[in-house]
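Heads up, one of the protein chains got dropped from this complex, but the rest are sitting where they should.
Chain IDs A, B and C follow the sequence of writing; residue 1 opens each chain.
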Amino acid sequence: MSLVLGDFSFSEVSPRRYAITVTQSELRGVAEAVVREESYLSSISAVDLPKDGKIELNYIFWSIKHRAALVVRVPVSRENPVVPSISDIVPGATKSEVEVYDLMGVIFEGNSNLRRGFLVPEDVVAKGVYPLRKDSGV
Amino acid sequence: MVVVEIPIGPQHPALHEPIMLKVKTDGEEVVEVAVTTGYNHRGIEKLLEKNSWIRGMYIAGRVCGICNAVHTQTYVQGVEKLMGIEPTPRANYIRTMVMELERIHSHLLICAVMAEIVGFDTLFMLIMRDRERVMHLKELVTGNRVHADIHVLGGVKRDLDEVRRTRILDELRKIEERLKYYKKVYETDYTLVRRLSEVGRISKSDAIRLSLVGPTLRASGIKSDVRSDDPYAAYSEVPFNIEYRDEGDSWARMMVRLDEALESVNIVRYTAEKLPQGPAVPKTVPRAAKPGEVISRVEAPRGELLYHIVSTGGSNPYRVKIRTPSFLNILNTESTYLGHRLADVPVIFASYDPCISCTERVIVVDEKSGKKAYVSLKELARGG
Amino acid sequence: MGKTRLSLLREVIANLTKRPSTIKYPVAREVTVAPGSRGRQYADLMKCIGCSLCAIDCPANAIVMDKLPEPLKHNPRGVYPVVDYGKCIFCYQCVFVCPVKAYITTDVFELADYSTSTSREQSLSTIALGGSR
Partner (left out) sequence: MGVKAIRYSPWVMHFNAGACNGCDIEVLAALTPFFDPERLGVKLAPNPRHADVIIVTGALNRKAAERLKRLYDQTPSPKFVIACGACAISGGVFTDSYPVISRADRVVPVDVYVPGCPPRPEAVIYGIKKLLDKLGGHLEPSAR
């Protein structure tokens, strides 16, 4: 079973959950295709995978039209975690991106609101660590 | 043009929502609002990684005290999926009942607070009095007025006996009668209607664009409810309507909540009447999960609650991402205050049913510094 | 829509003649505790086998396994759980997980004091009761 939106084919992982893995450069294209399907951005969940040297970003959309969660997975490198921001395509993404930046240290290029201390206490910010990374030591 | 920056909050005499709205005004008109939250992080996502699946159930419930059963439900149903266990039908019915009781008391609370914010203290006191009935029912079913903690992996912690079941049905009649009365008050009262309607309007397309959820989304005419779109617990068996309104203003949001609370009464009644026979309390305590990941969604009183749980096997979760409804509803609605008068800001803010402990999972700090003149929401709404 | 003024007046007047809904606590002992409410719980040492499951599962680390005092060795491991009520979140996971149902549950909520208390005294008193029997 799969769900095709434009050029992108989402595969079904469980009932009402569809997922696709894309690269950083494809992200904005997928986001545009998903938004056309009456979807809102539910969450950006970042998972730290130090063994692979990656951080996996899960953009979880809920499509009101398809009644399904559309998960866009974007693996980024841990050393240089940069992805383009989708906050201009989905305005609801702005604060989620800020949260991920604060907790995981992923930089969203084009989001002007990024700042530390959105959630994290100042003493942790001063140490320069991102608390949800596995090696942060907090 | 002189733009004045007014920080609002966080010392509210009733609700104590520690959030700050930095409002820039030109005269009476609001030209910019920045929601400043997240003074500090309670670190729950990290804490869950450090604790076992079983301890996690209780920590998840303590993300938010008002909607704790739904938090536990979201966590537990995700973990159950990872462990490959299925709760019994009776357990599912009891879970549903607890979650719906919670929805009633949460909606009553915000209706009371909204009444207080617009200066209608009598209504506040009356609603709070009748809310005690719901709290009592919740205590009767779960054993605690606030933190239900009734979920365990594979079922519920305590069964519902016949005496309690009859008691619930009795009390529901009274609660329903009071709810209908308060709905009538919100519908017809001159002050409330004048204060709430045409304030903070969000159009259908904006609601989706801003990623709003729950009653806020449904008040803008979108029929989206996790309970019917993505059924969990016993919702696939329970008949209920999705309440929605087309106006999209603060008044519509409150009406959606009151309608929903009435619908919840029906759901609780249905679950109590049609409670399936069989066991509800599991005999074993599962401790290890298989590797995998799961996206668990639940309709909390404030909207869609989402947990993304990643497991690599073993006794602890690898990563738990919590996205609470208030996170989206509060932080993404900064633009909806623009063009309104300053006194409308607290009304709009309260109409999103803000729950700060949910939003930030933080240790919230009172930002009331001596240098600036901070105004309470209540004073402001009264033109103070 | 929105026509009624003083909509609560009738309700308020009706309430004037009714009995007040306020409960009398703490002047008289009139409380709203529902049957089966989760209050103070402590281990019954006549039943406890000292398995530590409750201490392992306690989300707040409120339970510490302490050594039984010398003459009272009621279980082979010689330890019993002490609940620190300052840390306890009254979730009753300990009660649920206990394999021998050794916890005694009560609905006592009046635990406020000038310092935090533990279940030590209560638990030890269960042995004394058993011993005298």
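Heads up, the rule we're going with is that a contact is a pair of C-beta atoms (placed from the backbone, for glycine too) under 8 Å apart; a residue touches a chain by one contact, two chains touch by 3 or more.
Quick caveat: nothing in here was measured; it's all calculated off a predicted structure.
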item	value
Chains in view touching the one left out	A, B, C
Touching residue (missing chain; options B:Val33, B:Val63 or B:Ala234)	B:Val63
Which residue of B:Gly43, B:Gly200 or B:Pro317 touches the chain not shown here	B:Gly43
Given C:Thr32, C:Thr106 or C:Ser125, the one touching the chain that is not displayed	C:Thr32
For subunit B, residues in touch with the removed chain	11, 13-16, 18, 39-44, 46-47, 50, 55, 58-59, 62-66, 68, 109, 125, 128-129, 131-132, 135, 145-147, 355-358, 362-366, 368, 376
On subunit C, residues whose C-beta touches the chain left out of the figure	20-23, 25-27, 31-33, 37, 59-62, 84-91, 109-117
In subunit A, positions touching the absent partner	120-124, 131, 138
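The definition used in the following text is that only the chains that are shown with their structure count from here on.
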item	value
Overall pattern in which the protein chains touch one another (line/ring/star/complete/other)	line
Subunit A-subunit C separation of Cα centroids, rounded to whole Å	44
Whole-Å separation of chain centres (CA-atom averages), subunit A against subunit B	25
For subunit B, residues that touch 2 or more chains besides their own	none
Interfacial residue positions of subunit B with respect to subunit A in the complex	38, 40-41, 43, 45-46, 208-213, 222, 224, 229-230, 294-295, 297, 304, 306, 308, 310, 318-319, 321, 323, 327-328, 331-332, 360-362
Subunit B-touching residues of subunit C, taken from the complex the two chains share	1-5, 7-8, 11-12, 21, 32-38, 57-60, 89-93, 96-97
List of subunit A residues in touch with subunit B within their complex	14, 16-17, 38-43, 45-48, 58, 60, 62, 64, 67, 69, 71, 90-96, 99, 103, 117-121, 131-132, 138
